[in-house]
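One chain of protein is taken out of this complex; the other chains stay put.
Which chain is which? They are A, B and C, in the order written, and residues in each are numbered from 1.
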Amino acid sequence: MSEWQSWPRFRYEAELDLRFPEEVASMPGGRALFACIQCGTCSGTCPLGTYMDYSPRKIIAMTRAGFKDEVLHSFTIWLCASCYACAVECPRKIKITDFMAELKQRAIQEGVDPKRFPTAVLAREFFDAVRKRGRSTESRLVLRLYAKTNPLKILNQARLGLKLLRTGRFSLLAESVQNRQQIDQLLRAVDAAKATTFVDKLAREIRSPREVARV
Amino acid sequence: MSTPEPKTNGAPKIGVYVCHCGVNIAAKVHIAEVIEFAQTLPFVTVAQEYKFMCSDPGQELIQKDLREGRINRVVVASCSPLMHEMTFRRATAEGGQNPFFFQMANIREHVSWVTADGHQATEKAKALIAAAVRRVAFHKPLEKKRVPVHPHVLVVGAGIAGIEAALKIADAGKKVYLVEREPTIGGHMAQFDKCFPTLDCAACILTPKMTQVCVHPNIELMTYSEVESVEPYDLRNFKVKIRRKARFVNEDTCTGCALCADVCPVSVLSEFDEGLGMRKAIYRPFPQAVPNIFTISRRGTPPCQAACSIHQNAQGYITLIAQGKFKEALDVILRDNPLPSICGRICTHPCTVNCTRADVDEPLSIPGLKRFITDLFPNYKLPQPAVERPEKIAIVGSGPAGLMCAYELRQRGFHPVIFEAQPVAGGMLSVGIPAFRLPRDVIKAEIDRLKEIGIEIKTNTPVGTAVTIEQLRKQYAAVFIGIGAHVERKLKVPGEALPNVWGGIEFLRKVNLEGPFKLGKKVLVIGGGNSALDAARTALRCGAEEVTIVYRRTRAEMPADPKEVEAAEEEGAKMLFLTAPKAILGNKETGVTALECLKMKLGAPDASGRPAPEPIPNSEFVLSCDAIIATIGQVPDLASLGGKLGIEMTKWGTFKADELTLETNMPGVFAGGDCVTGPDVVVNAMYAGKKAAISIDRYLNKVDMRAGREHEGPYRTEYAIDTSGTTVQRQIPMPAIELARRRTFDEVHTGYTQELAIAEAKRCLDCGICCDCRLCATICEAKAINYEMKDEIEEIVVGSIILATGFKPFDARRIPRYGYGKYPNVYTALEAERMTNSAGPTSGEIRLRDGSKPKAVGIIHCVGSRDRNYNSYCSRVCCLYSLKLAHLIKERTHAEVYNFYIDMRVPGKAYEEFYDRMLEEGIHFIRGRVAEVTDHAMTPDEEGKLVIRAEDTLIGVIRRIPVDMVVLAVGLEPQADADEVRRKFYISCGSGGFFLERHPKLAPVQTFADGIFIAGACQGPKDIQDTIAQAGATAAEALVLIDRGFVELEPNTAFIQEELCSGCKTCIPLCPFNAISFNAEKSVAVMNEALCKGCGTCVATCPSGAAQQHLFTDEQIYEEIEGVLSYV
Amino acid sequence: MKYLYYPGCSLKGTNRAYEESVLAAFQALAIEVEELEDWNCCGATAYMAVDEMKSFALAARNLALAERQSRADGPTLMAPCSGCYLVLSKTQHYLEEYSEVSRTIDGALQAARLSYSRKVHVRHPLDILINEVGVQTIAQKVRQPLAGLKVACYYGCQIVRPYAAFDDQVNPTTMDRLIRALGAETVDWPLKTRCCGGSLMGTLQEVGVPLSYILVKEAQKRGADVVATACPLCQFNLECYQDKMSQQFKERLQLPVAYFTQLLGLALGVPERRLGLHRLLIPLPYAAKGRGGAHVHA
Partner (left out) sequence: MSEKSLDLTPQSPSLKGRGSSPPSLGEGAGERSREPRIVAFFCTWCTYTAADLAGMSRMTYAPNARIVRFMCSGRVDPQFVLKAFQEGADGVLIGGCHPGDCHYQAGNYNALRRYTLLKRLLTEMGIEPERLRLEWISASEGDRVQRVMNEMAEKIRQLGPLHLEPAPRHVPAKQLEAVAVGQQGGAR
């Protein structure tokens, strides 16, 4: 029944956000978005295309049409592994990988955090580590990531963990730069420059661990 | 300023007419405001607006005002003057005024269409109108100059466009020159089987036109020719130079019987078949080629032949051997070498050093192959001289130099007499080279052959004692000295005089003349050259038990041929490197007992480029031995005659002879070979002999001995051959007798068998393409073949030129994702076309490389088109021919055919219908650009297939489609040399690189250069229909010019006001057309307006303002400048 | 010529074998390498996806440090981790291409009392080995040819994309040429640059595993004895998750995955421990290939 109401459905122009495409296109080189001829090379090239709910081509089309919600809530943007295969093949020279990154950023700004896609969490953890020490330590990062997202995962990773320990590849010793202050100045300066508006929001969240834990 | 005497039409009354151009101008420019402004401008008596000034009523407005005297000068503010200036000038003229009392303001292209803001547009329009008004007030009446148009037409490119244009013009009774760079006309269309959308046979509709071209009385067809240069002949016509490339076949006599191709031994990939088939070196692209004439592809002298100092045509006989044509091979060999069986054995073959095959794996065994032939025909004969001459020529020395000289002279009819000091002829060949490398009977046979053709040899006749050189000079017309270098250099160490210390040659001579003799158990050979190895190997054959070669450098620096070194070591000779003799120990009785040596180390490179050995202090040590052979080079035996001769010597004790002619300081006496160069290889001695023979011939004919001889002797060829993709296949080693028998003087190598020889010969890469075997010449009944043919330049004068140079297909290799060149069953569309062609390489069958029928075929659209990484334009024909190919493939293989497209673009009469038909025929159409073609199988049914991955954008899923064959619908690109060509013809290229038309809509076949027109794909991608239409249009354009017989030139020529000219001559050199000369007694510059093209450079340059340009006088331009600036 | 060396976080942690083998191999080739002092995280692609400008800033700091540390005008910064290699080069490109980026970054650097004058060349070891050292030279220095070893060279995405700085984007050949120079055979396969799943292996295993599986599977099918990689993440994904792949796809997978530098080191005769071969979870099939008694421990 509910399916009946939700499907098939059409969209009123009023439901669309017509500013969205312009906003997205404001990224460096973003105007190329409007040159897309919907040939599908990106989708065909994408090694993850088969896992996506909307193919990259559709994401571009929907973005241009202003389907903001669908785009920002799509799995597609989280599935991009930044392999750049689409970007180099695109006959219109659209930087699709950067475009996906842009959408991720916007999704996070809009507070979209699909449970099954911990990319955002990873990023924050990463960001946290780097802001503190200027370097990240994978093993710690992974542990924290699992702790935050799905502690059970750690268990079925145990065997691998042991192997890594045995081969001396698993160290929890935290790497760090000496001149931490410089890193801090650097990143603050970027914040100050307001290069990306959502940074504050991100930073705020990191300040209150509970919030982070809630993710 | 008073000249030319101004014919004025009284005080200016200027009419300004502002055009709306529908909404094109009116929507942006506030017309009313502009009109109001115009009325305020000086001398403006009328300011009007109208919807379309270019329309008849629009023009009528102007004419009426003129006739009724309201105005006498006209300004129209509308579109670009390049568009309608002519129109309004005519209107002005019809209104009764001189047409040049008119000026145009471009307020469409330069204002309304390019300005965002209406107000700004209006301001800009005002400024331009003000300028026009100010300018026109200073216009003067002018007359147009008429120039006759030459009635002949040049058509460049004989594809369907060129053919069509040429025929049209020729049918109108005008003379046409049709120039085509390929050997045949027909262009790409000739490659097709069927045409879209009618599916009628391309050949059936094209070949009749081709033959018409060939027979048409008004068409002068120049195939295999290219336009070299285009220069102005006069103000309007062209002087064109055309290069007729040498096809080495006489166009008038060749009957196209194709016998030559049958015998030609060289096969290369056929360009016409897109490399799917082969053609011969002498070829005709396809049977219906027009003209029906053959052409020989010659890349030039192959590297091997160039490197050989006697330029033996190796590629020639090698190719023939590969074909099993052994007798013919022999003839090629004998063409320039009378001693082949000797060279085949002992020549150091510089030819192999340059062999292109060496870039892939190893050079061919060129000498081995030559020897194979001479072994195969032991009793071959040398050619008899064609002429006879009385002169006798004395030749001193019967070595290779002497023999070659004698042969060459004999071939020229002279009677050479050879004087040989030794009991046997052959010089170093006989005495210096051991029999196991060069059997005596081989030498004898060669020398007998020379005797047979009438060369006399006097052995045991040392010149200097038996006869004196003076006698020879008296008795003989000329003398050649080739006594070689037989005198041993000395080691210059103590004990050298002891018994059993031999010089290498001395030792070899003894063995060669008197047979082997006991030398001792332990033998040391000093030196690292070939003769050291010969000595060592001979010593072994003389029963020595231990032979050691002592050399002061290392193996790497040994001058000897590595193969020989190997052989020597196989046979048991030992090597002792970095060791130099210090003293020879022993006494009169015992003879030599030991050699005291010094250890050496390598130092800085010496003159020879090799590191110089330096002795290591107190590193002496002693080698015991029973005999020592010192082979450290020789000098000529001057003791015998040199001293007494009075022939100049060098400080190295060799004869001094002129490098180019080999003449000595003694007129009529020539010298060459080792006695001039010092010890050298056999082929260079032969070269010297030949060189001398040429000199002697000229000397006796009293011809300049030096002229044009630079290219005798070895050189390197420039061109490079692409060896990529050649499969590695090493040189086939020549069979040799087993080691056990290497203690006798039997020849070591036994020579190739037929099978081996053919296999080895097949490794040749045909560097020169044509191998110059000249079989075709022998078979050609029409005697049409001429290897001496050279490119020729033909000069013509024409009044119009039509460029129909066509396109080149996009190179699919540039998109590696589609696997062209990697996966054999990925084809380009043009290759597919050839396959579908019943006259093609597969005679119309669609086949995979393995010959089987494809069950599924994918056609990929937009390859290289609509892609900003390559060409952003749409190639326009790909959708069409893809549909055609889809149909043909389905029809002939019943395979599933998939078309992958971005957008189907099939506009045109009966095009859409064809598309519909394909849909109904069950061709699959998938909307999505293919991501990649791969052999990576993910499922069992993908194994062994080519998988096409693409998003089906209409369904929205990613599909993997396994196929057997992929056809790439490659786009159309400008010819590789389009830019070069367009410069030649003074035209421009558009953004895509195609030739630029004068106006995209209104002048699609005209260019900015008067009298030069463009037709077909050189102007932009288009199909045959449109090409034909354009060709017709260009023909019409040309005919218009011819029929009218003249053109009117813009009267914008420059003129000089004598009274102002200071005679500074500045302008004269600056005129590109030499229109300005200097009048000495008046001391002023004089303008020849018949030559002036009106650029105005001289005017801008004239310091005194004496030079002026009609239509662009200084005052007119000043007014225009003030006009644009001082009103708004 | 001395090269500045940027390890990046990964080469100090889970993938130290890469660092070990790079340094050992370069030493064996007598090429001087000097670590960048106080380098920081490159700005990693995962990060780039969330705050591009910051990752540019982080990368820029390393570039600035490089300029400061090296006396050479236009120093070469060698980045073996393809993630770092990409982020550093991408930063270079963006600083050139987009004024807003360079404005912000220069500002940030200034705030941190740094400056970058765009002089650094970011290069991957492969690039240096092929185009600076040269295959010939390397071949001459080979002590123990890897005769009979069949290697599938896996380049991964980010050293050729999006900037094909030193090799073909679709069909790269530098690693193949290098490996062949070591006396080994290379298998021709179409997945040389197909994505291994990257960080998805951590965040979304159900997707990461299949992606890596496709690669391991195809390499095996084409008869490879070992996959050679040039990227820590690729190495980790392809090697460490083979058990998971085996489980998920019900087939035994045991294909060694080594850094190309480890193979290079072996051929140059570097002791195996110094190449970190003992850190491999799946041992190289070397003893089996009958090379002078050498044996690798897992």
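Here is the rule we go by: contacts are C-beta pairs under 8 Å (C-beta built on N, C-alpha and C of every residue); 3 or more make two chains touch, one makes a residue touch a chain.
None of these values were measured; they are calculated from a predicted model.
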Could you list, sorted by label, every displayed chain in contact with the chain left out?
B
Where B:146, B:451, B:849 or B:983 are the choices, the one touching the absent chain is B:983
Of the candidates B:120, B:255 or B:744, the residue in contact with the absent chain is B:120
From the list B:131, B:647 or B:902, which touches the chain that is not on show?
B:131
Just the residue numbers, please: which parts of chain B touch the chain that's not shown?
1-2, 6, 8, 11-12, 37, 40-43, 80-83, 106, 108-111, 113-117, 119-121, 123-124, 127-128, 131, 134, 137-138, 983, 986, 988-991, 996, 1000, 1008-1009, 1052, 1066, 1070, 1072-1073, 1093-1097, 1099-1103, 1109, 1112, 1114-1115, 1117-1122, 1124-1128
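What we mean here is this: only the chains that are shown with their structure count from here on.
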Separation of the C-alpha centres, chain B versus chain C, in whole Å, is 44
Distance between chain A and chain B based on Cα centroids, please, to the nearest Å.
56
Among all residues of chain A, which ones touch two or more of the remaining chains?
none
Expected list for chain C, residues touching two or more other chains, is none
Considering only the defined contacts, which chain B positions touch chain A in the complex?
817, 862, 866-869, 902-903, 927-932, 949-953, 956, 958
Once bound in the complex, which stretches of chain B touch chain C?
816-817, 822, 934-936, 938
Touching residues on chain A, where the partner in the complex is chain B
37-41, 43-46, 49-50, 55, 57-58, 89, 91-93
